[in-house]
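Only one protein chain is missing; all other protein chains are in place.
Naming follows writing order (A and B), and every chain is counted from residue 1.
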Amino acid sequence: MTRYVMVVDESRCIGCQSCTVACRTWNDLPLDIIYNPVVSEGTKGTFPNVYRTWTPTQCMHCANPECVPCCPTGASQQDDDGTVWVDYKKCMGCKVCVNACPYGMRDVSHMVKRFDQYVRKCTFCRDRRKMDPTAQPYCVQTCHQRARVFGDIDDPESEVSKLIGTHRTERLFTELGTDPQIYYIPEMGGGAR
Amino acid sequence: MGNEIDIHAPGVEMRKSLCYFCHANCGVLAYVKDGEVVKIEGDPNYSNQGGLCCRGNSALLHLHHPARINHALKRVGEKGEGKWKQIPYDQAIEEIAERLNKIKAESGAEAVATAGGTTRTDDWARRRFMNQFGSPNGFHNALLCWIPTFMAETCVAGWSPFETDLGQAKVVMLWGMNPGASSLGAMRGYTDLQKAGMKIIVVDPRYSETASKADLWLPLRPGSDSALALAMLHTIIFEGLVDYDFVSEWCNDFDELSDHMLQYTPEWAAPLTWLTPDQIRAGARMYAANKPGCIQWGCTWDQLGTASTTTSLTLALMRAVCGNLDVPGGDGMPGPALNFLTDEEMEANECLPEEQKAKQIGSDKFKLTSWPGYTLISNNAKRTWGKTLPAEWFCEAHGPSVFKAIITGDPYQIRALIVNATNPVNSYGDAKMTLEALKRVEFLVTVEYWMTPAALFSDYVLPAAGALERPTIVTHYGATDSFLGGKRAIQPLYDRHTDMTFWRKLGLACGQDPEMWPWETEEEAYYHILKPLGLPIECYDDFVDNFRMYYPPLHQNKFISNGGFWTPSGKVECNSSILRELGYPGMPTYMGCSENEVDDPEVAEKYPIVLTTGGGFMPYHHSEHFQMPTIRYLSPDPYYTINPELAEKLGIAEGDWCWIETRRGRIKMRANVAPEVDPRVVYVPRGWWFPERDGSSDLNNPFGCLESNTNVLTSVDVCDCDPMGGSWANRGLLCRVYKCTELDHNYKKADTKWSIPGSASEPGVSVMPSDQPMARPHVPFEYPEMEPAPEGYYRVWQSGNLYQEGTHFRLDDSGWLINPRTKGYHDAYTGWRYDPTSELLVDDENGKYYTMEREEVKFKGGIRCYPGDAAPYAVPEQLTWNTEEGCAMLGNLPYVYDPESGWLIDPETGAYHEAYYGWLYDAATGNLVDEATGARYTMEYAPIEAGAQEEGAQA
Partner (left out) sequence: MKHHYWEAPIVLYLFLGGLGGGIFFLSAVFDLIVMPGSGPLFFAPVFVALAALALGCFFLVFELGQPPVFWRVFTTKTAIIKWGAVLLSVAMIFGFVWWLSYLYLLGWDWAGGFGLGLAGLRPFLLAVAGIAGFGIMVYTGVMLSTLKAHAFWATPALPVLFTISALSTACAAVALSLGGAVDPSLAAFVFSEIIHGTIHTVDIVLVLAEIVVLLVMVLSFFGAGNVTAKAVATRWVRGKTAPLFWGGMVGGGLVLPFILYTAFAGTAASTVVAPVLVLCGGLLLRYLCVYSDERAPIPGEERFYSRLPKKDAAFLTAWKQGENRY
């Protein structure tokens, strides 16, 4: 089986937002839709003893997603490889999945025609992988810092498996039981999550 | 859904292009279908490894942005009114040329100036135009970006050691440089190497993206870089961290330098830099003890105002005494491109008369980066490398002084300005004065992507082709020996033209010789540049497709193989002779930055906060990309950074709009309250303007270009500029900060008042630029007494060597001239090169050979001929000696006998024929062919049957 996950190395991320813009342009997103914001609480501490952590976020492609079972039309769905995505041809824009996501990673655009709003979200660049199975999500390819690593966690030889095996990783909001599949390698000495 | 474009579909062509939104020039793959770019992505097989930043990723939006200028616009209303008429491009060029020629006839060519920004252009073409036109007044933001440093470093060691060999380095010092926001590809390299053990020292007053990853962070007072550098050099020298072997063998005047540095102790520097002496020592030790190590140049070095060149000179010496110059793991000195044409060779500098060079504005003051300093450095480079650095960038008018000359007519009136690839109000110092100059200049032409404030006041606005619409080459301002290239993805859209075609068309319209502009496209020009490499390419696109990049074989320790550094004395000059010749101290002598609390206590009383500006920040680049909604959405407002402690004292909360004020004026920005800077410092990002506004509605502040523009705060007064390089201060200025109140929230007309010298309280011109004092008086220099040079030669006082005028070849004691590039010997009378293999003289101009008696030598089919009765070599008996031609031949066959190989050579085709029957040697089969009968023979003259031959071929 193939199970796609992403490992995000916070010690490499510098908060340049390239992935955010790259995603917006590759997917031709409306302005108010951001699939993968890179967030930070800002610099903490007392000058000059300070620290800062950047957290590149995106859809967690949860193993146990909140957003799939709540969908009344079946538009919100999950592939066998773990990719959670929305079939725009089935979506009617009820936004229940948007409200269901604990990570805030789905939304409809308010900058498109009023009655043509469907729910959009990160698809791990399903379109790219459809065209070329070896393709990486575009945010991964565009990251100069290689802070984002994408791959198959079921393949013990994959880079993600190795990273998860050799680093302490954290995941967001595991207490909700969503089993998110974005693994964070925390910034050394960085802020506690 | 938008993302369903299949880049693998048939009919989609992938073109290897380069990003053109900053100097990193990352590789971009453009997917083109039916002449339209449908998608782009980072090139995984280029140095960026598929990475692209915010800017690079928005290339397609840039290409099709509705606010792009697509046609030539002629002003039909008042200046700034925003009324335009679209006219054909060539008509605009004709009209502009006519006007420029008229101004030239009336006021001289120097009345025409041109402003550029950073490398977004092929600037050899700009210089080629200006040189032929006859004006020395071209300029860029070069003085804020590398050029003064390059010149100071070249004074020390003969070229700038800017190519860090990080792979083998143990430490890198990132000084005033934040690759985490300005060159992301480099940042990845630093991060990877750091994880592999390399140490990173970051010198930055702000907890920048890079500082956050540093092993040692030295948060100095902004602008105190010169003091820190001097104290670190002091520590290195007096703690014995110097590479003594290197110093004793390769450095001049080291003892003098040591004596001079005695005064600059870390204790002396501590109160100036706000660092402890221990921090300073720790930095010096970490750098010097981890050898080899690199110091990466940072823009800060050239943005300190008065202290700029002092800092870069100190750092250049720091590298040298630690033995990190041009060694593996150290700072490599590439030198000019020896194997392909340099930008300098494309500039046609010989077209500019000496009397015009002397008129270059600012060259009387800031000599290092204008014709006086450039001439010394360039001549030295020609003597030592055989080639030199480009005049464009490295030898320019002083931009702010040109703007002042537009307003004051001092030293003479500048009447026309061509603005190409810059938004001067946002990128040059003293924005209010610059804006005034743009309003006042008699004739203004702007070549632009966008309607900038400069374009708004222009008489003509011409559309520029951008990334994807032009091929791109990377040669680091024409100062390196490597070459990287990308193709254009598509031809320019609409009436957009690349800058080279603009200058070419303008040059031709101005009446310049068409033979001087033989290249119609960039591709042709680049191919011309690359041809000397001798690669198997037919055109420039071949180069990109098959090679993409050219690196000369890695050559470190060149100073050893060369027998010296490329300075006039052949050594690292700790007391630079070129600087002294120009009237500057040859060793780094402390000078405070333009405004500081120690030298200007009365200013500090009113403006107690230290301001630092000019840092690059994501997602913008200089004043660019504010039009890109995708990018702007993530960063819609200008934020300055203030320490929470100071913010609390001033009653400022996160997100509050605040005024930041210096003596020159004030701007407003929102507060980012974060402990990223010292409580005595605020950090203000540069570049902000608001292109979404209607520029014509407020001509005092068009497009809000003054409102949040840090350059309102900076000074370009002569006494605030670096006395050597002329750079003005972006760092370490004094300011005050206060919250915008309800009554004082809008940018007012009073805020836009300008003055020379810059002061918000005294509007207007109060002192003529030529009357303004320099920050450092010139030190008179007298040449030592020397034996006069013979006619046609000149003597270099530092080494006493004689050089030929014009060629700059050294006259050797043996009476031969030595070419520095090839190390070949040349005949002192004719200049012909001695060719050791043939033992003849060669005229490289036409390829003709001469004997040592300077008699021309004939060649036939590559075989040297000896006309006369006697053959100088043994001639086989079946051949006859042709006395007239001077070669051996077979019967009446036209072939020439080659005594080296024993074959006959066909001079027409170069084909080999054997010497008994004259049969042709067929290299494909190894047979001999009798061309008369078509019969074939083995090398042993045994006939081969036609069938057997075929069989043999099949076998």
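A few notes on this one:
In the analysis below, a contact is a pair of C-beta atoms (placed from the backbone, for glycine too) under 8 Å apart; a residue touches a chain by one contact, two chains touch by 3 or more.
Bear in mind the structure is a predicted one, so any value in this text is a computation, not a measurement.
From the set B:44, B:409, B:532 or B:655, the residue in touch with the chain omitted from the display is B:655, counting the whole complex. Of the candidate positions A:26, A:47, A:103 or A:150, contact with the unshown chain belongs to A:103.
The chain omitted from view is touched by exactly one of A:91, A:122, A:135 or A:163, namely A:91. Residue positions on chain A in contact with the hidden chain: 31, 37-42, 53-55, 57, 66, 69-75, 90-96, 98-104, 107-108, 111, 115-119, 172-173, 176, 191, 193, in rising order.
Taking the complete complex into account, residues 64-71, 73, 84, 86, 451, 461, 463, 626-627, 629, 632-637, 639, 655, 690-693 of chain B touch the chain not shown.
As a working rule, only the chains that are shown with their structure count from here on.
Once the centre of each chain is set as its mean CA position, chain A and chain B turn out to be 40 Å apart. Within the complex, the chain A residues that touch chain B are 11-12, 14-18, 20-22, 24-29, 31-32, 34, 42-48, 50-52, 88, 127, 131-132, 138, 141-146. Within the complex formed with chain A, the chain B residues making contact are 1-4, 6-8, 39, 41-42, 44, 48-54, 57-58, 60-61, 180-181, 184-185, 187-188, 191, 207, 209-210, 212-213, 217, 219, 618-619, 629-631, 633-634, 643, 645, 672, 674-679.
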